[in-house]
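Encoded as structure tokens, the structure appears first; notes follow it.
In this view, the complex is presented without one of its protein chains, the others remaining in place.
Let's look at subunit A:
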Amino acid sequence: MIYSVLGEGVAALCCATALSDRGLDVEVIVPEGSREAASRFAGGMLAPFCEGESAPDLIVAQGQAAVDWWAAHVPGVTKRGTLVVAPPRDGAELDRFARATQEHDWVVPGDLEPDLEGRFARGLFFPTEAHLDPRKALASLRDSLLAKGVTFRSGTPRGHVVDCRGLASRDSLADLRGVRGEMLIVHASDVTLTRPVRLLHPRFPCYVVPRDGDRYMIGATMVESARPGPVTARAAMELLSAAYTLHPGFAEAEILELGAGLRPSFPDNIPAVRHVAGRSYVNGMYRHGFLMAPVCAEQLAAELAEVYAHAD
């Protein structure tokens, strides 16, 4: 039995890895002409507790497995927690965030990130959270799969199909929709932040995730739209002004990239494993790709291993 994983985003590569980890035969099929995977534009935050602000308990509970999974599979998982701050006049947002989440401590932000000293009087710290660079992590998963003899190709799948094509699977998953997200990558030599920082704001929230070489990912909008197209001026203005509120050094940053992706999402915004008409689907990652893809992949691999163990 061979498993044909369709797609090249975080869901696909996690599934291929989880299947391969179980000693199963895997090939990865990259459909020709497919859009860039939404995961390329991800923040790479492994932040189940922060996500609990709006995500259901299931994401918080299951997402906690993500840090260890990634650390076991790729280099570069940074375990420095998440810092959450708000501008002084939006202090109520911080109180609300604290009420809606767990596993955090009240801190003086400048104690953790010296660059924020004097800018924010208080913040929330989520010490067990982590982050990674999504593109490096995906490249690393791919390299490991190649090293184990997994083939990457286009063309017809040879085995049981595990469809992880993201929004392209709308042709068979009718309740899948796109939620547009826009982000920037900047080079900011005047700013030093060592962990993801979320800036709460009732209208223009943003997060800043450090990458290597003084680069920062600034994200991300959430628009109920499947319009592909480039980043809008409004999104860029909102994100940049939010980043500037976090640290004025971002005003001098060089914009390296503006990116927009469509998050494949189910109506409850919860990623899911489905088995329909002889195919398996892992989809609906919404904004939880790097957090939940490992969880879904392990679930899928366990389910498939079980089915085919009985079949033999």
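In this text, a residue touches a chain if its C-beta (ideal position, glycine included) is under 8 Å from a C-beta of that chain, and two chains touch if they have at least 3 such contacts; residues count from 1.
Note that in this section contacts and distances are computed from a predicted model.
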item	value
From "Thiazole synthase", "Tol-Pal system protein TolQ", "Phospholipid-binding lipoprotein MlaA" or "ABC transporter permease", the hidden chain's UniProt protein name	"Thiazole synthase"
Listed residues A:S154, A:S189 or A:S225, member touching the removed chain	A:S225
Which of A:N269, A:N283 or A:Q299 contacts the chain that the document leaves out	A:N269
Residue of A:R142, A:H160 or A:R177 in touch with the missing chain, whole complex considered	A:R177
Residue of A:P56, A:P88, A:G149 or A:P230 in touch with the missing chain, whole complex considered	A:P56
Residues of subunit A in contact with the chain not shown	54-56, 96, 99-100, 176-178, 180, 202-203, 223-227, 234, 265, 267-270
